[in-house]
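All protein chains of the complex are present and in place, except for one that has been dropped.
Every chain is named by a letter (A and B) in the order it is written, and numbering of its residues begins at 1.
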Amino acid sequence: MKLNCLLAVAGINIRHHFKSHFLLALIIAFLTPVIFGISSLNAEGSAQPLEMFLSLTGLILLTPVFYPEQDENIRDLIRSKRTEHLEVCFVRLLYSLLALAAIYGIFTIFMYCSEDKVTFRHFIGGYSSALFLGALGFFFAGVCENTAAGYMVGMIFYISNFALKKELKNLYLFSMSSGSFHEKYSLMSVSVILIFFTFLLLNFRYSSAFSPAHRNKNIK
Amino acid sequence: MLFFRECKKVIFSVTFVIYCLTLFIVYFSQFQADCSRPLEKPVPGLESYGTVAVEKPELLMPAAAQGLVDEYLSGIFRAYPYGFYKEVRLTDRKKRKLGEIIERITGISPADLDSFEDYESGGYVMDDNGVISYTEPNIPEIHIPDDLTYEEFRELMRQADSLIGGGSRYSDDFIVENFSLADKTYEDALAEYEHFLHDDRITAAYARLYCDYLGIDLSILPVFIAVYVSERDRRVHMEQLVYSRKISSLKLIFTRYAAMVSSMFIPVLITSILAFFEVKSHYPDNDLDSTAFIRYALFWLLPDIMTASSVGMLVTEISSGLTAVFVQGAWWFISTIGAAGGLTGNIGKLTLVMRHNSLLGYDVFNAQWDNIAVNRIFFTVLSIAAAVLTAVIFEMKRRGALSEAKLSVGSRRH
Partner (left out) sequence: MDNKIKIRNADKFYGKKQALKNVTLTINQGMFGLLGRNGAGKTTLMKCLAALHGIEGGSITVCGIPISEAREIRSITGYLPQDFSMYPSMTVQECLDYLGLLSQTEKPLREKRIKMLLKRVNLYEQRNKKFGALSGGMKRRLGIAQALLHDPQVLIVDEPTAGLDPEERIRFRNLLCEVAEERIVILSTHIVGDIEAACEKIAIMNDGQILWQGTVPELLQNASGKVFTINVNKKYLPLIKEKFIVTGMLAQNEFTTVRIISDNMPALQGIAAARPNVEDAYMYCLYSSGCDVSGGKE
């Protein structure tokens, strides 16, 4: 597809499907300084708001990528057009990832200006946690064709991080708050793999015999 | 029958499978893990039987003053304003004001404090072998002035807390458990154990622990299932069909609600039975209260399920499923992670997620019985009211008084 077409698709999608989620993510971002102190923090202290709260914005922004077409009939209609449905989803994912980066970027700069000991590492570390939560939601929402399930799994994972630090090992979201960064590499790579597999799986599902219409039939 | 059809709809959904899995994981990893070691009878002659928070001015005042001086000198104040740990640093103006408070409660002037050079912070440290030890901070010697009453002291502490921004160790919520800990005696420990054996008949104590763990998840997970079920009609375009059926909205919504809540209660029922036998296996010779788990599950957990489900249905009907998830999510967040109540006790009349993460504390729990009863009845009534409201809105949509577009435009304007 041509670039100007892609941009037009992105624009319409942002206007109709993204605005409200972005607004919610912003509310979370504005609440963060209220819940956490964000002035004059040390390195670990600075990581806390980024990992423990702002990361929810990832779940909010990435999970609903498939939501507009959760209705079988809308999805069939959109899929009957020349542009691949997954291409549209990919566009949505891209701008969601950018928006997430923007939120994290601005927040990190804001913390830097509040004399916190934040570095670029904090940005990357926080972003990876948010990305992982988002990718988890994205994966389950896509594979189960059910956005509620995506949010559910993301939320359960987030909650379990408060209790299961040891068990989660390299997927522990709040590692930077206790001074460890190497978990971020696994979070990052697993996120990329999850997103990749979601597309792979859906592409397979759409192009092959196994189709969601099957379930639809049973219901009727 | 409609009820069973709705049950089937709930049970055969991905969200329900995730729900069950989560409950079983929580049950096995948290509750069952805590069950593995039976509670032992305290033996006389031990060095310590733990501590208990009791409000004793003669204990509290010097300890709190010492804590405040310690944090003043270190420059970092520990606080949990919204449940999260926050290290607070004060501006010069606030620090000056705090200096005045310290001068009033200790007689040491800010100038003397600032010129104190041998400061070392105190606190708990863990050495390489995992042994935790406590070191006293090295701070100037403190004398509480004789003319300072306890009431005035607490008031000054409140001021200090608000300077720090709330949620500090000097706040009303935390000051007693931080600075007024008395050692438990053998008799205290024995009395608690007797309560455990004879009043709780063991299982009731375990049932509280069980409800504590499961309640956290049951106050949020049902919302996802409710959203799924409510949105599902729209997805498969049953809406027109459902709307035209000759069944009253109230009956339809309540059948659906009842089906949802009963289906979600099934795994709770199963785990509560498992829990009973688990406890029984550890206390084979004791007199157990065999209905405790079921009673607690019905009384403590069912209102959680009902509330989260009805919020899910109502908000989905008014706005959208996503909004419902966020509303319940925010509420849950404030009630658990953001709660200042701590892991045991402090159950308010409007606390959604009740916590009691201990096998002991029969007294603490029963002292708040009035609050707890009001709390659970309140949420039960609230959830039924929300379901009725859902039915009313559903009926209005059915009659065409409210269309999707009208609702969405309306909600955007507000």
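Observations on the model:
Here, a residue touches a chain if its C-beta (ideal position, glycine included) is under 8 Å from a C-beta of that chain, and two chains touch if they have at least 3 such contacts.
As the structure is a prediction and not an experimental result, all values here were calculated from the model.
Only one residue from A:Val34, A:Ile74 or A:Leu98 touches the chain missing from this view: A:Ile74.
Across A:Ala25, A:Leu50, A:Val65 or A:Val88, the residue that sits in touch with the chain not pictured is A:Val88.
Although one chain is not shown, part of chain A still touches it, namely residues 1, 5, 8-9, 12, 16-17, 68, 71, 73-74, 76-84, 88, 207-211, 213-214, 217, 220.
By our rule, only the chains that are shown with their structure count from here on.
In terms of their C-alpha centroids, the spacing between chain A and chain B amounts to 28 Å.
The part of chain B that touches chain A in the complex is made up of residues 13-15, 18-19, 22, 29-30, 79, 81-89, 165, 216-217, 220-221, 224-225, 227-228, 231, 234-238, 321-322, 325-326, 329, 337-338.
Chain A contributes residues 20-21, 24, 34-37, 39-42, 45, 48, 52-53, 60, 64, 67, 70-73, 144, 146-149, 151-153, 155-156, 159, 162-164, 167, 216, 219-220 to its touches with chain B in the complex.
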